[in-house]
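Apart from one protein chain that is not included, each protein chain of the complex appears where it belongs.
The letters A, B and C name the chains in turn, as written, and every chain counts its residues from 1.
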Amino acid sequence: MGGKVTCTLGEVKQRADFIVYWGGNPAECHPRHFTKYTIMQKSRFLPRGRKDRTMVLVDIRETKSAKAADTFLQVKPGKDFELITILRAMIKDQRVTDAQIEDTGMTREVLDKLVDQMKNCKFGCMFFGMGLSMTRGKHMNSAALLTLAAELNAFTKFVAMPMRGHGNVTGADVIMRWQTGYPFGITFNRGYPRYNPGEFSTVDVLVRGDCDAAFIIGADPGATMPQPAIDHLKRIPTICLDPHITHTSKLARVHITTAPQGIAAPGTAYRMDELPLPLKPALKSPYPTDEEVVRRINEELQKKPFWMPEGAPLTMTAHG
Amino acid sequence: MTLQVVNNATCTFCGCVCDDIQLHHDEVRIHEARKACVLGTAWFLNHTAEKKYPVALVDGKEATLDEAIEAAAHHLHEADMPLVYGMSNTTCEAQKECAALADQLGGLLDSHTSL
Amino acid sequence: MIRITGGKVYDPANGIDGEVKDICIDDNGRIVESIDGGRTIDATGMIVFPGGVDVHTHVAGGAINFARAMTPEDHRRTQAFIRTKTRRSGLGGMAPTTFATGYLYAGMGFTTVNEAAVPVLSARHTHEELADIPIVDKASLTLMANNEIMLDQMQAGEYERAKNVVAWYIWAAKSYGVKAVNPGGVAAWKWGEDAKQLTSPIEGYSNLTPGKIVTQLAQICDDLKLPHPMHLHCNNLGAPGNVSTTIDTLKHLEGHRAHIAHSQYHAYGGDDWDSICSQTGQLAEYFNTHPHITTDAGAVLFGDTVTITADGPWQHLLYKLTGRKWGNLDVENETGCGIVPYTYRPSNLVNAVQWASGLELLLLIKNPWQVFLSTDHPNGGCFWRYPEIIKLLMCADFRKECLEQLPDKIKGKILLPEIDREYTLYEIATSMSAGPAKALGLTKKGSLGVGCDADVVIYEEDPTDIARTFAHPRYVLKAGEVVIEEGDIREAPDGQEFLVKPHMAADTDEFMQPRFEDCYTMQFENYPVELERIERKDLQELPAE
Partner (left out) sequence: MSTVFRLKEQPNVPLEAEVLCPDTIADLSNAEIRQLTVFHGKRQVPLEDFFDVEGDGSVDMELHGDLKKVRWVARAMTKGSVTVHGDIGMHLGAYMKNGRIDVHGDASDWIGAEMKNGLIHVHGNAGGQVGAAYRGDMQGMKNGTIIIDGSAGLEVGMRMRRGTIILGGPARDFCGLEMKGGTIVLREGAEIRTGAWMRRGTIISLKPLQMMPTFADSNEFNPTFLNVYAKHLQQYNIDLPFAADAGSYQRFAGDLSVPGKGEILVWNPA
């Protein structure tokens, strides 16, 4: 069974002589990734910067990021999982036929070279984007790449990292882990955290109509989710906090305008490599911060009767 | 008019969370975000300290913050299975309050990650 | 105000060994000579200890949080703390959530913990987690021995500079002291190598050896007047025959204070996994003749756990040995950490040697002020299993029973069967409270003397099961507040954090900035943890030399 082998971006900056971007378009979606963290940086170990590094881009179409790559590999749409699995087999010298390789849009020559680069670099790093993690196969595609990276450690130093978008989504992940043990997809309906993606993840919950009120903050599902999910948000009391009036605000029973984080609200945000950074707001907002509003809702709820029956046990063996 | 400067400000638009941005502002609007990329620049310049929207809306009508907080607490308290969702574009401090909210409510807690 | 009356008091810091006496607590949460009025707790027939102090544990920060994400299957089967109107919910298990960590520690009478491995880059994160661990007081140690800016200064022979760098990092991280892990080895691991010999130069450096790092860093900790000496995780953890590395390391420390972390993992003889054996006799003898050095056991308990250390090479080895999950996280310029779930089995010869070695060290090191209770949580076992270790230390007969589960071929590989020593309550109180508090330099902890923090545990002795006694205290008081009563958590107040501000040369910022910008990816100005982020703190400013 695999695992997750990763590092902070500073390690990539200092050491990574071989970098793969898979299913992402950093040139347009994370514009400073190349210059600040990866291929363009010089370091004591890679004094010539770009010249000392090799970059491979894997994607289903040639994006602007391809210009920055030494090699662009165009994988057939929906074949990422197959291609990564082929690579896992090839690094172990298992036989895969040419026809099977070509079915992913690659050739043996190309993959032989890639495997050779992966095994013989000094420090390899794979970044994967939503082109990988949000297409058919979803979390299994990410798991495949993480496993490949872990397995490459039999030959050299190799790590992998998701290219998180969406602002501070990493912070949510990190905080939920320390407070609940789980990164997302959690229920507290038994009085303690339980986890089951697919059961407690929001799209599934909304599409099945499994919740009867929604509190939405720092997201606009009214614009991004499938229609049945949006329909359910319209049916139930939805509460929305956002600096703007969003699609979700328009379908919500309650909208509260809040100060935008990092611009007018202070605090902390986590970078994609799970490093926390302080925010330095330049402006003073006429609106309260998210933190303040949610705290006040919490305080308001404290005044109401608690939902758990009296005399319920204080500890028990978890059940899932 | 001379603009005020904030050094080493942090941009939360994408997961890079660059913390070397220099913001030039007049307290209402950010006029320049040096070192920021195109996405970051748009992010900083598109938010202002102007009061463009009502403080709160309850059932489509303008409401005070107190009224909105009371209404929010009421709906959440009544629900048998409330959901707390999102938390991408917000601070860790607010995220902690959200986790506390779901814990206190006995509800669901989920972020963008599950998409 | 509270008066605890009628209990047998074990307070090694004040030489009190089972004397029946009253303990008085004032409204400031301090122990005082006497009080007028207030609540009386009748502890007649019970025993009274100072609150436990964990000198070495991993309960907060990037690594344990990584472990939490890797073990959802464990969270599903563990003890759940149910939400109450005022108290947050939590999950126990191998890598407990922050809230549960506080409940579990307090629930067995521990009131102070030392988070022993904080990379500076995740210091901000670690403090946020520590703030979410209720009830107990906390200290944290900054990982230093593989910091490249410091290593460069040592390599250049710039001792003063190296010292300022260390001071700068301690203050930037808002920590309490220095943890050295596998000196030179983690830096090498980032290239997939390891540093196993104390006298050969480490990968990437011309003349800097692990031995030199150890000596200089110990000197730096002394010169900075840190209340806790260098906290050292020796090279070559877990490897057969590593006792020679450990003894060699200790020799490099002559003339310095030091605390050796989880020495069980560093006390093996043999040449490979088949011939591995305990060499705790040698190591204990060293401690017995060098009273200025302390250690914690890093004892192993059979069962499931998750191993998590900044020792990447060892983790990769474990992953290869077990074929289970593996997480690894390298932090720029500082350290790395690896995470592998693991099950210690009595039938496994290596595990059996580890289990015996931890207990042997606790029993063979004669002075309980020198060797402390720990499992290197979660590496050797979860901290909430400490009462099982106490039972093993106090009952030679119980040890004998446990020895029978071990494989036959263990004969001749361990010393435990020949050891009859049984800890007294006084010695237990020393090893789990007074001793670690003293080693940490926490003068108000581990003592029931007047002026100390009123962290007090009252146990009801269960002569049939000592582990039960220590797992279920009747009362636990934290800073004078009753937090556990009759087995229930009554209050979950916030604890405080211990910080030090070491003295450093005035130009250290200017010195650091260009070097910092060379290897880090965040802004120099954004890097230090702001003091005001730590809400409840006990800050100690250290004098210059």
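Odds and ends about this structure:
Just so we're on the same page, a residue touches a chain if its C-beta (ideal position, glycine included) is under 8 Å from a C-beta of that chain, and two chains touch if they have at least 3 such contacts.
Predicted model only: the values in this text are computed from it and were never measured.
The chain not displayed here makes contact, within the full complex, with A, B, C. Residue in contact with the omitted chain (choice from A:V20, A:L132, A:A150 or A:C211): A:C211.
When the missing chain is restored to the complex, the residue among A:R44, A:R136, A:K234 or A:K304 that touches it is A:R136.
Checked against the hidden chain, the listed residues A:D70, A:E199 or A:D231 yield one contact partner: A:E199. Hidden from this view is one chain, which touches chain A at 1, 81-82, 85-86, 88-89, 92, 94-97, 100-101, 103-104, 136-137, 140, 188-190, 195-199, 210-212, 307-309, 312, 319-320. Against the chain not displayed here, chain B makes contact via residues 79-81, 105-107. For chain C, the list of residues touching the undisplayed chain reads 70-74, 76, 324.
Heads up, the rule we're going with is that only the chains that are shown with their structure count from here on.
Across A-B and B-C, the chain pair carrying more C-beta contacts is A-B.
Chain centres here are Cα means. That of chain A falls 33 Å from that of chain C. The distance from the centre of chain B to the centre of chain C, each centre being the mean of the chain's C-alpha atoms, comes to 39 Å. Residue positions of chain B with contacts to 2 or more other chains are 8, 10, 19, 92, 96, 100, 103-104, 106.
Multi-chain contact residues of chain A, defined as those touching 2 or more other chains: 36-37, 174-175, 179-180, 183, 188, 190-191, 193, 268, 270, 276-278, 302, 308. Residues 7-8, 10, 19-20, 92, 96, 100, 103-104, 106 of chain B are the ones touching chain C in the complex. Interface residues of chain C facing chain A in the complex, by the touch rule stated above, are 60, 62, 65-66, 68-70, 72, 75-85, 88-91, 93, 95-99, 121-122, 124-125, 128-129, 132, 190-192, 316, 319-320, 323-333, 336, 339-340, 488-489, 518-522, 526, 530.
Every residue of chain A that touches chain B in the complex is listed here, in rising order: 29-33, 36-37, 134, 163-176, 179-180, 183-191, 193, 197, 200-203, 205-206, 210-219, 221, 224, 236-237, 239, 241, 243-245, 249, 252-257, 260-272, 276-280, 282-291, 293-298, 300-302, 304, 307-308.
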